[in-house]
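Every protein chain but one is kept in place in this view of the complex.
Let's look at subunit A:
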Amino acid sequence: MPDSFHLDAVPVRLEGCSKTWPGGARALEPLDLAIHGGETIVFLGPSGCGKTTTLRLIAGLESPDPGGRVLFGDEDVTALPIERRNVGMVFQSYALFPNMTVAENVAYGLKVRKVSRGERAARVGEMLDLMHLGEFAGRRIDQLSGGQRQRVALARALVVRPRVLLLDEPLTALDAKLRDSLRLEIDRLLRTLGITAVYVTHDQGEAMALGDRIVVMARGRVAQVGTPREIYYQPADGFVADFIGTMNRLSGRVGGGRLAVGRTSLPWPAPDGPVELLVRPEDLALADGEADGHLDGRVAAAVFLGDRTRLVVEPPDGPALTVDTAGRSDLARGDRVWLRVDPARLLAVP
């Protein structure tokens, strides 16, 4: 890998950035966020929560409400339009120029920057090779598959050595198989280049796989910022817990240092009163029989997933629980089961 492929790792900071549309609707509550140089940060959240708006603020396609600031390194770029920010953009719809070939698309940013013809050809060639697109250089865009188009879009954005790479749902238009392989390729690319990248998605799998850190957003607000593990194992609130992966809810009551859930009780050092507890399906296990601290219930559904069987267990009272067990399990609907729960894995969430 030539040295030229390693890009500067520019940190990005958003300070008090809110966004109100001309009609008065608030897309974004005041947001403070520090993105480290070279980090891949993923904005994750349901549709309409303000992910794209935040990305466009960083890009310079939207400006924040007065008072908000966008900084690249030490430079305040708030007043700079996108064409002077030196950012790379990749869109869900590829947005390749239909009147240009693959090579011309990739060369466009260099041409605009008046890079000499010779250097242009060399850098475009390098970039196309890096993206395994060498053989497509002369193709028209409508002769490419979706995955190839998105690789061209990546090459076009990266060849100008942008300070930040911004990707807005780049895999959403692709079918599942292509999505996985291109996701791996993007991951490899971002690690190789060491570029600061902001990646927007509504797909938690993508977010977990790609993000150094994830920013979970809900209704124009940041719900939590953290590494994929932190987001998964220590969700800041019920929204994050429900949005990421599958989460079980247990309602119980604490009394005298013990927690009562249904007919079972566990040691639980907390003030007396009702509590809401969360636990992941993989943190519940099937127990051999009734014992102190085991939850009981009946199997309401057993879904064979190959590597595991996902059970839905209905306790006598309270909401159903999802439990993952071995793939070869032969439990069926109606069977009585006992569940073992490790108190250390229970999460109390505000």
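As a working rule, a residue touches a chain if its C-beta (ideal position, glycine included) is under 8 Å from a C-beta of that chain, and two chains touch if they have at least 3 such contacts; residues count from 1.
The criterion applied here is as follows: contacts and distances are computed from a predicted model.
A.B. asks: Given that one chain of this complex has been left out, which of "2-hydroxyglutaryl-CoA dehydratase", "Multicopper oxidase CueO", "SufE family protein" or "Spermidine/putrescine transport system permease protein" is its protein name according to UniProt?
C.D. replies: Going by UniProt, the chain not displayed is called "Spermidine/putrescine transport system permease protein".
A.B. asks: Specify the residue from the set A:70, A:144 or A:160 that touches the hidden chain.
C.D. replies: The one listed residue touching the chain not shown is A:160.
A.B. asks: Kindly state which of the options A:112, A:270 or A:348 is in contact with the chain not pictured.
C.D. replies: Answer from the full complex: A:112 touches the omitted chain.
A.B. asks: For the chain not shown, which residue from A:86, A:196, A:264 or A:322 touches it across the whole complex?
C.D. replies: A:86
A.B. asks: Among A:21, A:97 or A:304, which one touches the chain that has been omitted from the display?
C.D. replies: Answering carefully, the residue with contact to the hidden chain is A:97.
A.B. asks: In terms of residues, what is the contact footprint of the unshown chain on subunit A?
C.D. replies: The list for subunit A reads 59, 61, 81-84, 86-89, 91, 93, 95-99, 108-109, 112-113, 153, 156-157, 160, 162, 166.
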